[in-house]
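This report refers to the structure that appears directly beneath it.
Presenting chain A:
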Amino acid sequence: MTPPRRSRVLALVAATALAVPLAGCGAEDTKGSDQTLTVYAAASLTGTFTELGQQFEATHPGVTVSFSFGGSSDLVSQIQGGAPADVFASADLKNMDKLSADQGSTPVAFASNTLEIVTPPDNPGKVDSLDDLADQDLAIAVCAPEVPCGSAAATVAAAAGITLAPDTEEQSVKDVLAKVSSGEADAGLVYVTDARAAGAGVNGITFPESASAVNVYPITTLKDSKNPDLAAAFMAFVSSTEGQAVFAAAGFAPAP
Partner candidate 1 sequence: MSRPRSTGLPRWVYVPAGLGAAFVLLPLVAIVLKVDWANFGSLITSESSRDALSLSLRTSTASTVLCVLIGVPMATVLARTTFPGQAVARSLVLLPLVLPPVVGGLALLYTFGRRGLLGHTLEVLDLQIAFSTIAVVLAQTFVALPFLVVSLEGSLRTAGDQYERVAATLGAGPTTVFRRVTLPLVLPGLLAGAVLSFARAMGEFGATITFAGSLQGVTRTLPLEIYLQRESDPDAAVALALVLVVFAVVVITIARPDRTTR
Partner candidate 2 sequence: MSFTFSAEVADRDVVAAFEIAPGETVALLGPNGAGKSTVLAVAAGLLAPETGRVVLDGRDLLDTARGIDVRPHRREVALLAQDPLLFPHLSVRENVAFGPRSRGQGRRPARARATDWLEQVGLADLGERSPAQLSGGQAQRAAVARALAAEPRLLLLDEPMAALDVAVAPALRQTLRRVLAERTTLLVTHDVLDALLLADRVIVMEGGRIVEDGPTRDVLARPRSSFAAQLAGLNLAAGTWTGTHVQLADGTALHGIVAGPQPAAGEQVVASFRPRSVAVHLDDAAGSPRNSFPVVVTDLEPLGDLIRVRSEHLSADITAPAVADLDLVPGTPAHFVVKATEIAVYRLT
C-alpha cells in the first residue's frame, strides 16, 4: 500500500516550512521553540511509554510528547492513512513489517514479553498449569488467533502439546484481563506485563512453555515526521539505560 499522494505533498510542504527555523538547532538544544512529538504506540505500552514521555519532556524543555495508544494494526492503518506520527512502536514484528514503506529508520527491538496465566485472586478453578487451560469445564479466556496475543497463545499450546478450550476469544489482552478480573473467566492467557499492571486484581502464574512464544517490541521513526531529529532522540532514549529500567520495572524482558 502507498500513502495517498496528497498527504505526501502536504508533508513535504510542512517539512520545507519547518526546515528554516530548525536550521542550526541541534535536537538537544530546542529551548524557546515549543515542539510536539507524536508517538503512536501499542496499547500494551501505555504505562511504560507514558512514563518515558514524562522523563523525555523533563530532559528536553519545550518539548511535548503526545501519545496515541491503540491496537498495533489499527495504528498501522492510521499511519498509512496519513496520520501525523513521528514515532511508531509496535507490539509485534508483523505489524512493523507492514509499515516498511513508511519507516524513517531501521526498526530496533527494545523489549520483549511472554505470556502468563492469570486467574481471579481466589483462583476458583484451582488452575496451576497450562494443562488446566484445556479443561472444558473451566471458563477460559484467550485472545483470538487473529490478534498477536492469540497467535502467541496458540504457539505455547502447541509447544505444550495441548488444545486450549477457550470459552471466549477476545480482541485484545485487556479484554482477556477484564474477563478474568471480573471473575467471569476462571483463567486466561495474558502478557506478563499486563498481569503485573493488574496488580492484586488477578493472580499470575508463570509456566515454562511461555518461552516458545517471545513477543518482541520494535520501534521506528517515520519517514513523514516533521521532527526527524527529535524522533530519533526519543527512539534512542527508549533503548537507553534509563529507558530500559522503566521496561524492566513493568515486567518486560530485554530485547533478545
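Following the convention adopted for this analysis, contacts are C-beta pairs under 8 Å (C-beta built on N, C-alpha and C of every residue); 3 or more make two chains touch, one makes a residue touch a chain; residues count from 1.
A word on the picks: all candidates are chains of the complex that A comes from, given by their letters.
Quick caveat, the model's predicted, so the values are computed rather than measured.
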| item | value |
| --- | --- |
| Among 1 or 2, touch partner of chain A in the complex | 1 |
| In the complex, chain A residues that touch candidate 1 | 71, 73, 139, 141, 144, 146-147, 166-171, 175, 179, 182-185 |
